[in-house]
Each structure stands twice: as structure tokens, then as C-alpha cells.
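A quick write-up on the structure given underneath.
A selection of the complex's chains, in situ.
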């Protein structure tokens, strides 16, 4: 099976204070504000010719509103609708411009409990790629991936692979060789390491959204810029490299705790004989190829996610403990 | 129409002195030698899990032996065979291991006269991505694209787009608004700016093969490394940025004149509503976004290409001058 899903294309964060959020995302991180109204700010990155890759929405409680994948055609949305109906998943249509700049979109609660949207049509916006004298802050180029904490990694990994047609670039196992089970998985539609990372944890919770920057030096410059803008304490985890994905990263958090990874160092994954790279959870270079351990907040804290029908926060559950064999 | 072509996957250069070539490609540029025999050196880049992305073959005369695209399945080769037969193009099967490490492959002379191969199967080789202490020279990550000089840009552009299913990311036109014609085009299968660039010139000649490196600093380090290795004069064109493709580049040439672009600075091109970026040939920032003009050699010199059936060099012709409207 599989669907014509292009890539992770945007995320919408519920934030409690739009002005504070604007200062962080626009003034400090350098996102470009495409438009705004009293309840929303629509942001795009330097490379975007699209209306937005991040939406900030005024809410009483911070949470992930939804993440969204772009599909290859309008018809693909109807195929997805039929599939989700058959799967009996919570689903609703988001009408054109209900999310500004976007055509009709399908929003579901995925089997892991995440609010996930699929859309085809998006308004264009001016592409700033070569307006180098207007690039500021973290000089973010584009959205890259979502990192999601899920309670049943084996099932949700299988669902995205077998039903939606994602491919696996890397994965992590726990347990002895005879009794291995899946602990984390990096899945992609675009030929990079991932559009979607799944990690076995209390969930559903969003760990972070990863945004692409050009190179490691730009990430260091971003730290200087953030610190000078008053956001030193919003740099949660120092720059470093992950073993998995070979990412060079820094992690930052907004006023509400939404976490962003500034990310670079990817590789090409679409060769037809690609064999997913396997890591053991105990491998010390898996998560931290070098450098210090992440702080407790990075390990423990993540964002709650919204129910797409009720707007309530989805209840967080413990991960299922049954041992699965990949 | 269209075929399941994944990406440009390797090139084979005919070189006149294997040892001199090895010194340049392995010792100075840092390619990894997978294997060699008395007539060939098989090289891969840091990110490659594949047997080779560049083959050096002993020959009396330097030329492009062929470029090769990887396809998604063995069957795709037979579909391509049928299509090329119908098109009456020169074609032959390259048997398994005729090119070491590679499965059965189909080689044609494309309508522009270029020797082009399609293959599915390739032996694996150790991936060096995180063996950072073994990365040397230019620290090349992977092959990226071929830049081909063709005499009938309009036809060949159309053929790769409409018959083979390439997409266009950017293009250049000449002439007045009422009488514009295509001058160059950047075509891709993987969602980057290009796998194949076509430029209106005397042809068929290969201008360069582009190889991906991580970032601009790595390109500067490569220049220092090359110069200290005795190859200062092999750096043909100083580092700079192209307007088209937003590439940060340096151009180097081997002992036989084969030209490589060390390249970084790409962007994502697979959004379904991508509109190719249009440049005018007269735009001063098109080819040289900043910095000095390329030297005459860069403008005038390029490699002859080999006939896939006879091994002879393909005769170079003047570009057709008829004005075409895109």
C-alpha cells in the first residue's frame, strides 16, 4: 500500500501569548511572518515558497495543535479519507482557509493519538532564499521532521510503513539479541533521514519539530544570536551530534516549552536497496555521538497534543511493555 | 510518461594515467578506493554504502566514458529497453560485473549524444559517514549531478522531462520577452536542484560532475588541502556562489582535464506546485551571484564523450541556432 505523501510540511503550535511567541520566533529565530490575525501568526522559513511551515495559535494551554503532511494531489486526500474511514480513525475536513493559505485538508488522530493533517494546496509566498541581507536569527531554511513519543512503537511504526508507505532509514532496539524489541524509528517520505521519528515513551507527546539549517556554523551563530536576544536559557541542550541520523543539532524551547531542533547533517536515503541502520539503545554514541548528556528536561518533558475533534488535550499513557520482535 | 529513475549515481572517466589519477582523486580529493585492477579504480564517497560513485578507467584519450542513473527495480530496465528501442537509440547491455560491483545495466547514447547508463543492482561497500577520523581531502559526501553541454537544448530538455520524467527546478532563457528561447535547464529526479544540467553549447561535451560536500567551509578546507598537496593549479575557478541553484562551489580539474564541482547549498524541490525558477542569460547574478568571472578555460573547455558501441569519441557539433519558444 502507500500514498503519495510528499513530506512533513508544517506544524501548528498552540501558544499562550502571541506577542511573546512572535518575539521568540520572528525576532530571535528569524522566521518570516507571512501574515497574522488576532489569534494566529503564520510563519515561513527562508527557503519556503509556501505560505507557512509553522503556525502559532493563541490558546489557553500550550500544546501541539497538529502536524501536517503535504500530498501530491487533491485526489490523494480522498484516497486517504477512504482509508482512514475504513480504519475508523477520528477525522474531519478542515475547509479551505480555515487554516489561512491552505486548501481543503484532512485532519485525523493517528493510531498513536497525534493530530495529523494532510493537505495538497497551499498559497505561495515570496521565497527569500537569496535575499541574504534579510536572513536573521537562526537562518532556518525549511521544516524537516517531527519527533513523536508514542506508547506502542511497534504498531505505529508498522502502520506508517505498511499503510502510509513511509520508509525506515534508522532504528533503535532494546533487549538481548534473542529478544530484541523496537525502541525508536526514523521514517521518511522525502529522501532524507526522516519526516517522522517515533520513540517509545509516555505518549502521545511531541518531543520536537526539527528545522533545517545550512550547516553547523549557522547553528552556533544562532546560539549567539539567541543569547544576545535574551534567550540564553531557552537553549536547552548544547550543540552536538547524534549518532542516529548523523545530525548536528541544538535544541531550543519557546516560552511555552515547545521544543525545536535546529538540525543539519543529513544524507540521501532513497536508494532502492537501502538497509535501515540499526542501533542498540545501550550504544553510548547512539544519541550523543560526542559531548555531554542531555539535561533532564530534554529527556522528560514534551508537549501534549490536541484532540482534532474536541480541542481537548489527549490523555498521556504509559508505553506498552510487551516485548516485540522486529 | 516517466520511469522510476532514482538519481544520478555514478560517472566513469577515461583517464590517461591511473597512478596520477589515483593521487589526485584518492590522496588529494579523499575519495575512498573500494577496489582496483590494472585498468580501473573504483571510488566511493564518504556517505556511500555503494561500491562506487566514480570509476577511473585507463584509456589513451581522456573522455567521459558514461554517466549512470540508478533505477528503482530490475524491471524498470526492461521498460527502459523497450522505450529506447522504440526511439531507435544506440543501446547495449552491460553485463553484471563488466563494470565491477554492478548488476546488469543498460547503456544508451541519449538523443544529445551522451553515454548514459541505467542500472539497478550495486554491491554494498562500507559506509564511512561517521568514521570522521578517516575523512580526508575534500570530504566529498556523494555524487550530485552531471552538467552536460548539448547542441539542441530545447529538444533534449523536452525529452528528459516528457519521456523520462525528470522535473525542472530552474532554467535560463535568452532573447527578448516576445522571442525567448531556452538556454539552460536544471533537471532532477531526486528532490534537489538537479541530477542533470543541460546547457546550450557545442556538444555533446561534459562540463563537470558535481559532488556534494557538507558546507562552504569544507570547500575552503578542500582548497587548502589540494594546494598543499601540489594541486593549487588544479583549482580552476575560485570558490563562489551561483545564482542558479544557489550553489556554493569550487571547480577543480584532474590531470586530464576532467572537471569536478565541489558543491553545497541546495534546496528541496519536490513540492507538487513547484514553479521552475526563471533566469535571463543577461542577469549578471545568474551564474556568478558574487565574485569574479570564471576563467576562459571554464567557459570554453569541456570533456568529449565516448560512443557506447564503438568506444570512439563522439563528434562535437555547433549548437542549433534556431530560436525556440519554451
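Quick notes on this structure:
Per-chain residue numbering starts at 1, and chain names A and B are given in the order in which the chains are listed.
Everything that follows uses one rule, which is that contacts are C-beta pairs under 8 Å (C-beta built on N, C-alpha and C of every residue); 3 or more make two chains touch, one makes a residue touch a chain.
What you are looking at is a predicted structure, and each value in this text was computed from that prediction instead of being measured.
This homomeric assembly is drawn with 2 chains in place; in total, the structure file defines 4 copies of the chain.
Please note the rule applied: only the chains that are shown with their structure count from here on.
Each chain gets one centre point, the mean of its Cα atoms, and the points for subunit A and subunit B are 33 Å apart. Per the touch definition, subunit A reaches subunit B in the complex via residues 6-7, 47, 49-50, 70-73, 120-122, 124, 129-130, 141-142, 190-191, 214-217, 243, 246, 264-265, 267-268, 270-275, 289.
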